[in-house]
Each structure stands twice: as structure tokens, then as C-alpha cells.
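The complex appears here without one of its protein chains, the remainder shown in place.
Naming follows writing order (A and B), and every chain is counted from residue 1.
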Amino acid sequence: MARHALSLIALLCCGCAGWQSALDTHAVQGTRLAHLIWLFVGVCAVVWVTVTVVLLLALRKKNDCPDDGPHTPAEASERRMARIVRAAAIATAGIITSLTIVSFYATRELTSAAVAALDLRVRGYQWWWEVTYLDARPDQVFITANEIHVPVGRSIHLRLAAADVIHSFWVPSLTGKQDLIPGRENTLTFTPQEVGIYRGQCAEFCGLQHAHMSLLVVVDSAADFEHWRRGQLAPAATPRGPEQETGKRLFENKACASCHNIQGSTASGTIGPDLTHLASRHYIAAGSLATNRGSIAAWLADPQTIKPGNNMPRVRLNAGELNALSAYLAALR
Amino acid sequence: MTASEPRAVSDSDLDPPALEKQLAATWRTPGGLWGVLSTVDHKIIGRRYIITAFVFLALGGVLALLMRLQLAGAERRVLSADRYNQVFTMHGSNMMFLFAVPVMEAMAVYLVPLMVGSRNIAFPRLNAFSYWLYLAGGILLWAAFALNMAPDVGWFAYVPLSGPQFGAGKRADIWAQMITFTEVSALAVAIELVVTIFKQRAPGMTLARVPLFVWSMLVTAFLVILAMPTIMIASTSLILDRLVGTHFFNPAEGGDALLWQHLFWFFGHPEVYIIFLPAVGMVSTIVATFARRPVFGYLAMVLALIATGVLAFGLWVHHMFVVGLPRLGESFFTISSMSIALPAGIQIFCWLATLWDGRLMFRTPLLFVIAFMVTFVMGGLTGVMVASVPLDTQVHDTYFVVAHFHYVLIGGAVFPLIGAIYYWFPKMTGRLMSERIGRWVVGLLFVGFNLTFFPMHILGLQGMPRRIYTYPAEMHWGTINLFVSVSATILTSGFLLFFIDVVRSLRHGPPAGANPWGASTLEWATSSPPPSYNFARLPVVGSAQPLWDRPDVLPVVCGLRADRRELLITSLRSAEPQARESSPRNSIWPLLAAIASTVMLISSIFTPWAMVWGAVPVLITLIGWFWPKGTPEDEG
Partner (left out) sequence: MKEQVQLDVSGLPLHGRNEASPTCWGTAAFMLIEGSAFAVSIAIYLYLLSIAPSWPLAAAPPDLGPGTVVTVILVLSLVPNWLVGRWAKQDALRKVQLGTIVMCLFGVAPLVVRVYEFAALNVWWDSNAYGSIVWLLLGLHSTHLITDLADTVVLAALLFTRHAGRRRLGDVEDNVLYWNFVVLTWLPIYVCIYWIPRL
């Protein structure tokens, strides 16, 4: 966990936004796509330069002739031009055909079925991501939000669903995007190749806070992933000290419990994100704020100022309640 | 005809000065407000259409600047999330529905009857009606924006976001009904263009002699006729879902969110060719005139236009490559989307060939064509990139796509359009625009455009999705975004300079004369600006370049009446004269019908019953419109 935090800070500090980039990829699919992008860019650049050069040559030859009226070009030069245009058209057709075939092969490669190590359901809500780790054994199923952990080198299978409007799951450093559409279940598969943290963002306009609907994919080593998974399966950390206990009581009795679920408390709402292990996540509110007691307190005090229009109402809390709740939530690792 | 009526006055009876006087009286639009409201002159209507469209362009540009101001840095607070979402929806909807399509149709409304050698467009009252309806739709949208009720769901309004459950208030209904206004308007013009081009061409203007701009408008008109009914059904279904509880797009009751996307894009893709093909026609015209030779490969150009039009209907799924459709189906659309590059490429090659073997006159219109070629080719190539399904999964809904479509729309349509204004402004106003300022305009627009939009390719590949009102500082998109926003001011200054040149030239531009460019098409055979009746005697055509092949003599028709509004109907293929059809006089009924329709359509945003009681005034105004007035035009 600490290692992840450090690498995250390092990434942010080095000024490299490589954690959400289609050109800085760290999964089988993303890398394949990056190669495809460079190939297309190369071919298209050559074509564009060729056309531009021909255009400039055509212009360079005539420097603003005096107007001696319209003319009919000679038959011979028209015939020669026809041959050249025909050749250019054939070359164009050839390039297009080649690119189509390359694209087709890429599609085939990207959809080749590898046995998936992990099966997740991602459900998009306005404006957060619910993640369910599926398993044939019901006691191994758990729910989290906005942050996905996966083991490196294994094939990860996502089932994409939407609770309200159309969203789009996009983590460019890992793979291309796929929409989450109400009434349908789409799928996405990727195989991460390098341990690290990668950022994703909703890529289909979904309303007021579409800009603030991001997620993290944390690629762990096998051991780290297993450690994380066990932690997520466990119920919430028991509160330590009177402040946290007060916080838990407040959470269960106030409006919080009607929307949120914390395993091991009486709060079992399913409208909002599962908060059982809130503090184990790097961010709160789908990427809005880094997770720490202060930001949790700020969010609790007025979610509508931080993310205007989001579906969490402002619950009136006095200073003591705010302290207690934020203490409790900040300890839910 | 009764015995007390005067003998019909034919143009054979009159000598040229008397003929012009008689025609001017027959075809005149009276001055004052009544003239403005009742004219059916295609040139007056075309001009006001063009001006209105450019007003919408300017307004849309202001919206763009607001967005750039907001995005110039991370987490800025220039616009709230709600305001920004309204602004980007308005920007797209305004540019696509209120500027791009109408301006292209408007240029055709003005130019096509002149280019085919006729006196007026077909169905002139419908033409007037279509302008009023367009204006009403534009005012509806902008009034909504002023009232904080603008649609906020993007210019393609995906459901369920725009549906009854998540699209609160009347915003999406206003969007959907604005579509109805603009689509009816566009369909009306399309019908007029088809009939004008098919049936009102000058004798001798066989299909092989039709100017390339007219061909491009013919293909465009058919695209409008075949594509716009789809969006009308779609927007109607959306309003029905929102207003009366239908379930077209509700998956819980058998509907489908993807149905909306299929319907919208089946229209939406041809829509961009409706914008682009007229620009192709403009480029062909300008290239020919300033290379002092006909465009190379006339047949190939015409076939490329038709092929583009046909193919345009087979591409729509490429807007839906990430919705989870079957892979095989998606691949088909990769093939079709890539293949439309072929006719586009052929057109580029033919233009290059024309320029290569031409004797070039470097005037501002040609400079715009050069800017177009460099820019549009790049846009077309990024189009080839997004046509690939796997590649698109990374760049769809990112700033890469924003860059792509601005390259093809601004490079491919707006540059030719501005060039066309420089080219035809002398014909429309009798004055030339400034060559000096024109060069500055080209430079500022070209440089400003590329500096603004090229970096967006990079932003998209670096993970920036579209339609976000802000972004966190840690994404490090701030630098490029700031660069883009600053560059946008260069682009803006280009447009401002253009508008200044237009206004200046209206007053102080040097007189143009009938044919300042020495061009070959028929509109240059009459004065600048043309008289209300276009031609004192309608021309006869013997080649595809009538003014070049016979520069000193214009063959004309005689035998048309001068005391009633008459024009010539000719046959479809070989343009042989068939009838002397009358052309309607000025009428206030199109305006009244437009008002009645506007009341009906706006009221139906709020209650479905408006379609019932609102239809009554519409019916009354239509009866008034079509009831014969007993004028000489009703004879026969």
C-alpha cells in the first residue's frame, strides 16, 4: 500500500501524465493499440506530406501569370495526367486496403480469448464506479468503488453495466474503451504487464459531473493482490477510541446508512458507493480528492461544493459530528 | 383570359432598355417592410439566409471562446458545470444545425438559379417559408440559452441522458423541436434545389454541361431528402418519450438506448457530407476559375460526388464502435468508412492535376482553396485513423476526435466557404472585397486554426476525454490547453478581420463589373448584382464553360413574356425547352404560415394537443398560400 502511494507521488511529481495515456501503455492490449496508432500516424503522415509537397510544387511553377484568358490544356498532357491520377487512385485504394487489413488483424488479436483470471462487474453510476469482484463462491464476492486492483500478468475480464445513463470505461494506459449502456452488458478484457497505478476516466458524456468521474486501476504483484483481496473481503475495521466509535454510531443513525454500506455495521444502503474499505483507496468521490481525514471531512461538510450536482445530499453536521465521522471513515482501511 | 385584358407582352416585342424596364417592374420586390416580409426573390432570401447563418457562426464562436477560457487552466471557475454543458451543447447544435447546413443551402439558393440560367428558384414561396422557419428555430434555441434553459446533453443528445428520467425540464425538448424547425427548412430548400436543377436549366445545359457546384448541390439535396426524415422521426420519438410516455428508448419496456444512436447517426453521418459536398463544389469552381481551365476529370468528379453521397449512408456505425456491437458488423463499417476516402482522394487528385496544368492567378479565393487542401487532407487522414475499430477504441470521445472533426469541418467546409464568399461577394454586391485584407484573413485563419486544433490530437492521445468542463492539475494537460486557448484568439482575429472586410467592402469596395474574375459560368453573364429577373433574356448553353467558349456573344432565348413572371422548364437530361412556367409573385402567406407553424411547434413542446389545435391556423395559412390569386401567373 505504501509502495503504491510512493509510486503515485513519484508519478505526479515527475510531471509525466503517463498514467492515463494511450501512448504510454502497460498492458498487452494497450501496447498493441499504441503500435497500431504509430503505424497509422506514420502512414498518414507520409501521405499528407506527399500531397502537400505535390500541391506546393504545383503552385510554385506558376507565379501569378498575367491573365491571358482561359485555355484548354493539350490532349497529350491531359492523357498523361489521367494516367497519374489513376495511379494515385490505385495507390490510395492500396493504402486503404492495407490499413483495413492491419486493423482487422489487430481486432482479431485483441479479442483472442485468454482464460480470465479475474471476473469483475463494473457498474457505472452518475458519477462513480461500482466494482464487484465476482466469484463462483459467494463468500468470495465483494464490492468496492472507484478503484480496481488486479494482479499483474493475468487476463482480467470486465462486465460493464450502467445503472442510469450511458458511461464509458476508459483506462488508456491499459486498453481501449467500452461503453456502459443501460439494458446491455458489455465486456472488456485486458492483461496488465507492469505493476503500477493507472488512471481512467468516464469517456461518454453522462451529465453534470462527467468531468469528475475517474477511477484508478492498481496493478499489483500476485502477492500484493492477494493481500489486498483478503483485506477487502474482511469486514470494516473496528473503531479505535471513543471518537471513532461515535463516528460509527453517527454513520449508522444519520442519513449515511440509507445510501452507503459498511460491512460490519448496520449501514447497508446500496445507492451510493460501498465504504467498507474507504481509506484503502487513493481517492474519494471518484478521483475528486486524495484520501485523508481532512478531505473526507471537507467532503462530508459539503459534497455539493466540491462536486456540484452529485447525488450525495448535504447532511447538516456540527463540528463534533464532523470530527467523529471523519475519524471513523479515515480509519476504514 | 378575358377580352378586356391587355395583350400579353413578350420579350420579343421589346428592345433591351424597354425590356429591362418591363422585367424590373414585373419582378420587383417593393421597398420597405412589406417587401422584406413578402419577397420571393431567391437572391434576397439567399442573402438574408447567408447573413443570418454567419451571425450564428459568430455566436457559436463566442461559445467556443468561453469554453477555451474555461479550459485554459485546470479547475477554473469561469463556467459552472451546468453552464459549460449548456455551452458545449449550444456550440455543437448551433454550428451544425444553425450555421453549417443552412449556409451551404443558402449559397445554393442564391447561386444555383443563376448558374443554371433561370429567373428564380423553384417554389419561391416555399423558399421564403423555409427562411422564416429557420430563423424561428434559431431564435428558439438562443432564447432558451438566454433563459438558462438551453439543452445540455450534447449536440447528439444520447438517451437516457436526454430522456424523460434524466433530462429534467424542457431543455432536451427545445433541442428536439429546434431540430424540427431546421430540418423542415432544410428539406424545403432541398426540394427546391432538386426541381430547379432538374427542370429549370438553360436550354442546351445537358447533364454533362452542368457546373460542378450545381452537381454537388444536387447530390447534397438528395442526401438531405433521404437523411433528414430519420432525424425527424428520431427527435419526434424523443419528444414522445418525454412528453407522452412512449418507450422507444426505455430498455425496461422493450426500448433500446442504442436505437437512438442508430437513428441519430444514420442521419448524422450524411449530415457531415451535406456540409462537405457543397464545399467540394465551391472548391471546384474556384480552382477552375483561378487555374484558367476546366477542372480535370469532370466525369470522375461527378461520379466521386455521387459515390460519396451513396457511401455516406453506409458509415454511421463508425460513431458507435465502442457500444459493444458484434465485431463482424463493426468491421464492415471500417471497410465502408475507409472506402469513402477513395472518392475524396480522387477529387483531391483531380484538383491537384488542374492546378498543375493550369495558369494560376493567386487571388484570395485560391489561397483559401490551398488552405483547404492542406487542412482537409489532414482531417481526412485522421478520419482514416478513427475508421479503424481498434484504434477508435482509444481515441473515441477524446480530444483527438474533436481535432479530427474540426479539421474536416473547418478545413473542409469553412475555408472553402470563406473563399467562396470572397469569390461571389462581387457578384452579390457589385463590389470586390480587399485582396490585401483577404490574404491576412487566410493567414490568420490557417495559422490560428492549426495552432488551436493540432495540439488537440495530442491531448486526446494523452487521455483527455471530450465534454469535460474541467480537469485536475495533476493531469498536466494545462500547458497544452493554455496554448490552445491562446491560439484560439488568432483564429478569432481571422474571423473578425473577415467580418470587417465584408462590412468595409460593402461600402468602399472597388466596383466589380459583371465578370471580374473572368469566370466561365452563367452567373457571371449578368450584372453585379444581378437584377431581380436575373437575365433580361435567358441564356442558351452550348458547352460546359459557356462564357469561356464564346466570350463575346451570349446566345439567348426569346419568346418569354415580360409582363408576367415567367421562366423556362426544360427536360431532365438534355435540357430541351418544354414549357414557359410561371413563377409566383411576392406573397405574405409564407411568413404567416411560418408563424402559424412556429406557434404549433413551440406549443407542442409543452402539450401534445398543440399539434391538433395548432394545425388549424397552419391549415388556414396554407390555404391562403395556395389559393389562386387570379394574377397572370395563374394563367394556363
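Keep in mind that, in the parts below, a contact is a pair of C-beta atoms (placed from the backbone, for glycine too) under 8 Å apart; a residue touches a chain by one contact, two chains touch by 3 or more.
Here the structure is a predicted model, which is why all the values come from computation and not from measurement.
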Original post:
Missing chain touches which shown chains?
Top reply: B
**OP:** With the full complex in mind, choose from B:V55, B:L207, B:I225 or B:L451 the residue touching the hidden chain.
**Re:** B:I225
Original post:
Of the residues B:A143, B:I233, B:L303 or B:A473, which one touches the chain left out of the display?
Top reply: B:I233
**OP:** Quickly run down the residues of subunit B that touch the omitted chain.
**Re:** 10, 12, 16, 122-123, 187, 190-191, 194-195, 198-200, 203, 225-226, 228-230, 232-233, 236-237, 240-241, 244-248, 250, 253-256, 259, 262-263, 266, 514, 525, 536-537, 540, 547, 551-560, 568-569, 571-572, 577-582, 619, 623, 626-628, 630, 634-636
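Following the convention adopted for this analysis, only the chains that are shown with their structure count from here on.
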Subject >> subunit A and subunit B: spacing of chain centres that average the CA atoms, whole Å >> reply: 38
Original post:
So in the complex, which bits of subunit A are touching subunit B?
Top reply: 12, 15-17, 20-23, 32-33, 36-37, 40-41, 44, 47-48, 51-52, 54-55, 57-59, 61-62, 64-65, 67-73, 77-78, 81-82, 84-85, 88-89, 92-93, 96, 99-100, 102-104, 106-107, 110-111, 126, 160, 164-166, 168, 170, 172-173, 175-179, 181-184, 186-187, 199, 201-211, 287, 308-309
Original post:
Across the complex, what residues on subunit B touch subunit A?
Top reply: 80-82, 85, 153-154, 158, 160-161, 165-166, 251-252, 256-258, 292-294, 296-297, 300, 322-324, 327, 330-331, 334-335, 338-339, 341-342, 345-346, 348-350, 352-353, 355-362, 370, 373-374, 377-378, 381-382, 384-385, 387-398, 460-463, 465-472, 474-477, 518, 520, 545, 548, 551
